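Here the complex is missing a single protein chain, while all its other protein chains stay put.
Now for chain A:
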Amino acid sequence: MATFRRFRPDDVDKISKCNLDPLTETYELVFYLQYHARWPSLFQVCEDTNGNIIGYIMGKLESSPEIYKFSEHYLPWHAHITALTVAPEARRLGIGKILTEQLELAADANNAWFVDLFVRKGNARAIAFYKNLGYSVFRVVKDYYGEHATDSTAQSEDAYDMRKPMKRDKKLQHIREDGETYEVDPTDVW
């Protein structure tokens, strides 16, 4: 039993089903409020009948700072998925997919070129999930994460920067087919 709707600040009082999951980061309040204040249509939740939040997606709309306008790494106006989480009990029901699609609708409504996100290179399930939704690897950010999720001996972990073109990108100029081979440094990511 679920309802999809925009986030409200008092939802943070009911997000324990998601945020007690060790894989979900809990941020300071101002972080959630920032997304609610600036991009409310890209901050969607899924609630159960008791008002508990069983999934949410946080996204934003932005472009790279103007000073990077002529850099090869410059990102034009796009939507970015900052966080997507579904409570363990509510997984495998398509909630993550619906939340992502809602964010994509908002991205299209705001004339974004594409939606992007970062995911650990070793997180095969998440990568498969996004690929299934039409995302592809645009580039590999070397040593993006300061620690490895599964290998305690590793000092860092690479990230995949994955993208999905939106309606504006009719010529598909902001995605690439061989993204897995295109490596950049964390300093190239703003």
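We take it that a residue touches a chain if its C-beta (ideal position, glycine included) is under 8 Å from a C-beta of that chain, and two chains touch if they have at least 3 such contacts; residues count from 1.
Criterion: contacts and distances are computed from a predicted model.
Its record in UniProt calls the unshown chain "N-acetyltransferase B complex non catalytic subunit", which is the match among "DNA replication complex GINS protein SLD5", "Integrator complex subunit 10", "N-acetyltransferase B complex non catalytic subunit" or "Exoribonuclease phosphorolytic domain-containing protein". Checked against the full complex, the one of A:36, A:78, A:121 or A:163 touching the unshown chain is A:36.
Residues 1-6, 8-10, 12-17, 19-22, 26-34, 36-41, 46, 48-52, 88-90, 92-95, 97-98, 105, 109 are the ones on chain A that touch the missing chain.
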